[in-house]
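Here the complex is missing one protein chain, while the rest keep their positions.
== chain A ==
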Amino acid sequence: MKVKTLTADIVILGGGSAGTIAAIKAKEKNPDAKVIIMDKGPIESSGAIGRGMDALNIMASPGYSTPEDVVEALTKVSEGVIDQETAYVLGEKSKDVIKDLEEYTKREPGDLFPTDKDGNYVTNYLHPTDAPLYLAMDGEDIKRGLASRVKKLGVEVLSFTPATKLFTTDGEISGIFGFNIRTGQGYFINTPTVILTAGCVGKFGLPRDGYLSGIYEFPGNTGEGYALAYEAGAEMVNLECFQTNLLMKDYNGPACGYVVYPRGGYGVNAEGNKYWTHGYWSGDMFLAVWKQFQEGKGPIYLKMDHLPQNTINGLEKVLWGTERTTRGKFHLDRSESYHCWDSVEQGLEEITLCSGHSMSGIKVDKDTKTTVPGLFAAGDCASVPHQYLTGAFVFGAIAGQQAVDYAATHKAKPVGVNLEILAEETERPLKLESGLAPSDVEFKLRARISQYLTPPKSDPLMQKMLWWCKRIREQDIPRIKVNDYHDLIKVTEIKSILVCAEMAARASLFRTESRWGLSHFRLSYPARDPKWDRKQVVIKKVGGEMTLEAVEVPAFKWDFPEYLEYEYPKMEFDIGEGYHPPKNDNVDPWLEEKYEREGFEIPRRIVPGGK
């Protein structure tokens, strides 16, 4: 591997929604700044919205809803574990996203987003509040619009070039290293700032059908943002709140409750009955789904057949035309129709970690600063509860502006690294003569994550997961053998997933209560405990060790409800007394004599051909 050394003012890891807008806003603020995007793929199509998106799920739209409404909704769905000031910024700046996206896509008001006769943007009800905060979108082309603007502004884009290592000097960000997964060209970039916009931990639990890429989140998002931040010493929060979204079963794409519910659809169980009061993706709804299955009322479905025919047709058009466009093919192949109540079978996603739809990630303030100087984070890897795509744009933009200011007053510090040794270590899996396939190690790790961490969470199972983390880290990862650079990045991905699994298990064991419905339903502590109100579990690497601490969130400015309306079930599993068999003598002379005579040797009695 040859390594090219570059310098930059800002390096953005991940050219998805947050990363591209960060680059745009940085260059717009200072056109002379050298901004580099590193992305695992091409920025025109990579990330969660490569094939489009159908809504901005949180929006304070003038005439319909306010930033305070956003704070109210997010305080409730995060059950009080939130920085309200950051949530307010999300609401306050959400309307700017509308104008930016219309400009980048060159689309008129009323086309990309619905407008009313006064020119206001029409939001609908979705969240567990009295304010409409959901803005529909016909956003099939927004990623191309963003990519085009990025390139026009002179941002350097390193396509197919993910990062594998972050560097700090005297505790401040000083460099980043990665390689091109097609050519093997290495890049070391000396920089005073890095913005992590590398997405969620989409590859985490194993999908039930066993297809490693058959996941809800974009499968290029494997937790590098989380892992690199943790390794660089940044604080991580809410890793115990697992995302377990309600999806279209098997297809594992959005069903999509957020498109269908605001238009009158709702979820029903196998008996055709509505099983919960709302369809918002909060832990109480997931708990309600889990309950259906425990009571033998699964499968569950997304019911639409009672809606007007043209509404159903319109839903098919939106759902089959954006975000996951092979949804239609999936249904047609199964002869399913949205005009039939039990056609869209739903299922809970394998567990993942994500901020956008949930709340785990790198700890950031309202300015997207992490706890490491020079390191900023936005989008699904930065913890702003339930920020969705809106948050990726709002905080991506802030990150770009903040980083460009920081770079104006901070020069990149020198990095003490031997690039030859770094390249050699990186390429080691290519040089092994034989070894384990990365897909096998990934399968094994993700299968264990699903088996030991899926809620309801069991303490002994989570402890066992920690045993597996150590074993896979020490015994399996060093044995991975790859044949090319495309597969070499999978070693980094597996390491990232592993670090995230350990953080998730330790954070879950640290929080001695249950909260967020199914997302942290812990069998040893099956109820919310007020002593954990407004407290985050903060994880940080100190002296090579993973440390945990309970830390209060910033003081609240608004007094909004902090609990969702649900109760944890009473788990009573009385199965009677059982059969008491007559007791044998524990001393077995036959067994003891055999052991004394043969030891641990196994006589060779199977002889081909006979003797």
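In this section, contacts are C-beta pairs under 8 Å (C-beta built on N, C-alpha and C of every residue); 3 or more make two chains touch, one makes a residue touch a chain; residues count from 1.
One rule holds in what follows: contacts and distances are computed from a predicted model.
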Among "Radical SAM-linked protein", "4Fe-4S binding protein", "Glycosyltransferase" or "Ion-translocating oxidoreductase complex subunit D", the UniProt name of the subunit that does not appear here: "4Fe-4S binding protein"
Full-complex contact with the absent chain, from A:125, A:330, A:510 or A:566: A:330
Residue among A:46, A:352, A:387 or A:426 touching the omitted chain: A:46
Residue among A:339, A:486 or A:557 that touches the chain left out of view: A:486
Given A:5, A:439, A:475 or A:547, the one touching the chain that is not displayed: A:439
Touch list for chain A against the chain that is not drawn: 40-42, 44-47, 50-51, 160, 181-182, 207, 209-215, 218-220, 250-252, 324-326, 329-330, 333-334, 439, 486-487
